[in-house]
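Encoded as structure tokens, the structure appears first; notes follow it.
Incomplete set of chains, arranged as in the complex.
Chain nomenclature is as follows: A and B, assigned in order of appearance, with residue numbering initiated at 1 for each chain independently.
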Amino acid sequence: MEPQVRLELYRTMVLIRTFEEAIRREYHADKKPVFDIAAGLIPGEMHLAAGQEPVAAGVCAHLTADDAVTATHRPHHFAIAHGVNLNRLAAEIFGRVDGLGKGRGGHMHLFDPETHFSCSGIIAEGYPPALGQALAFKRRGTDRIAVAVTGEGAANQGAFHESLNLAALWKLPVVFIVEDNDWGISVPRSASTSVPSNAVRAAAYGIPGERVEDNSVEAVYRVAGEAIARARAGEGPSLIEVHTVRLWGHFEGDAQGYRPDLAEVAERDPLPIYEAELRRAGVLDDDTVKAIAAEASERVEAAIAFAKNSPEPDPATALDHVFA
Amino acid sequence: MTVTGTAAPSTAQVQRRLTTAKAMVEAIALEMERDENVIVLGEDVGAYGGIFSSTAGLLERFGPERVIDTPISETAFIGAAIGAAVEGMRPIAELMFVDFFGVCMDQIYNHMAKIHFESGGNVKVPMVLTAAVGGGYSDGAQHSQCLWGTFAHLPGMKVVVPSTPADAKGLMISAIRDDNPVVYLFHKGVLGLPWMAKSRRAVGPVPEGDYQVPIGKAAIARPGTDVTIVTLALSVHHALDVAEELAEEGISCEVIDLRSLVPLDTETILESVARTGRLLVVDEDYLSYGLSGEVIARVAEHDPTLLRAPAARVCVPDVPIPYARSLEQAVLPTPDRIRDAVRRLVSA
């Protein structure tokens, strides 16, 4: 693989991780000594994607801002990889007027018309709107595509099935991504899913299905590349499941008492693994690693500062934007 | 009837008479001609033309790329309509019976209705969700409901319910052109279907061409002085029938056809009740926690002294719609029940 591409993938992953770490820091900063979900500059539930960077980086490397991405309750990694403006993303997470949704949406409800990015806090319900985006792209004769993301837990929701069938039937340019991080909150995959791989479910719709087993960003990049090329060529949808890892809790504050795999989780962190791989391949050295980290940190801290400096919404505007 | 728009002749001069179903279809066809972003999707909207003739002839005219039969996957195709609307199309998605909302309500109320708000106004969802409502022909507890109260309770979607052919057309054009999601509920009993007993008002004058009925404005279907009957859909026809009858007894009923639940035209209601001093809400939806309570509350929170008699309602009394005709007729807001309620009101 081109060193440039590999570097880009790494850079995206670092940017995501840096962002998630910063949000984590800010989220907990003012919830001490007693955790109160409603307190602090960032209140509410917070689902972070540390560990799952390879999925977003590998998939979105093939997209432009004209393509659509619909993500889940755990959306930051896809938002960042797809190029959503970092400042406005951060500002929305802080609930400020310069946020993507002017503070109305919050971290589970991010909408960016510029990059056709959206997400939903309702399990699997981000899939169906992606169908319509793809339908619009197709009707207009473009080669734009839609990427729709869920977790492995979500793949047992009715919307998953309906969406795959409809996309296959109408040959829509959609690529369905399942992020299998082994857990749906506290429920292990074995207690939610009757088959070891969601890739086999593609057969139920006559579309290609692939499972990437090792959370490798390059494997994701390759498999997603094929699926996206198919979609752009008018050959219809594909399903890709990536076995990834949730390094942290389901949401911040989750003690993960239910999780027997907690001890081994750190070893599965894809960032040091990929970094080591790229060092071995001579794509990365100390300087580039530092430079990339520094650049990521600078961008993220600027975004956090932007967010903090943005005004809180005026309560007098609380009823705005219900109707256009 | 209030009509606005380029060609808005009053129905008084209109000779041409259409059924409500044909008027609806005419509106969709006009808009499909005007704007290629308008598409129709749903179950049996193509060759069948809609189980209730709500899309009859559209496939033949506009082809299968724009009039799209879907699988029985309401979550997927209503969601698809949402996504297409987000990308600038203007889809009309048909939920065959409103009773099926339970399989796809998340897309409707958590997505269609909320995306605009959550996006801080940056994303628009200009779509129409149509559905057939209403009972009276023994279709049982899962195919006879109105449920408009359920939609109207949840923020972010407009909700309109026509009762006449002319309104059906004008409200449909308004709904399609609205930049917001509009839930458009049509009562089977007002459509003028060949296979259902027709109300004589299911066929009526419909202006040609392109006109809008504004969303959020009630119509005074019949002016009167003794009692205000606030109602909608098929019950408007029943109320008018009763009003005609009671006029002979010297009771003068004002019949308000709401036409829109969201926004609700509170002003027209208040103005009428201020004149009549008596309020009856007739609603084919369930009695409690719905439209009838809301209308009465709007009056009581404005000025309870407007009510010279206790407010009254004739609704489906919190019971699933029974199949047997004798039972169904006992729970629907029939002319008999409306007549009795008006008589009780004026003698209270």
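Of note:
In the analysis below, a residue touches a chain if its C-beta (ideal position, glycine included) is under 8 Å from a C-beta of that chain, and two chains touch if they have at least 3 such contacts.
Predicted model, so just to flag it, every value in this text is computed and none were measured.
Per chain label, the copy numbers in the complete structure file are A x2, B x2.
The rule we apply is simple: only the chains that are shown with their structure count from here on.
Remark: chain A and chain B have CA centroids separated by 41 Å (rounded to whole angstrom).
Across the complex, chain A is touched by residues 65, 70-71, 73, 75-89, 91, 103, 106-107, 110-111, 114-124, 126, 155-156, 158, 179-180 of chain B. Touching chain B in their complex are the following residues of chain A: 68, 70, 99-106, 109, 111-113, 116, 118, 120, 122, 125, 127-137, 139, 146, 158-159, 162-163, 165-166, 169, 320-324.
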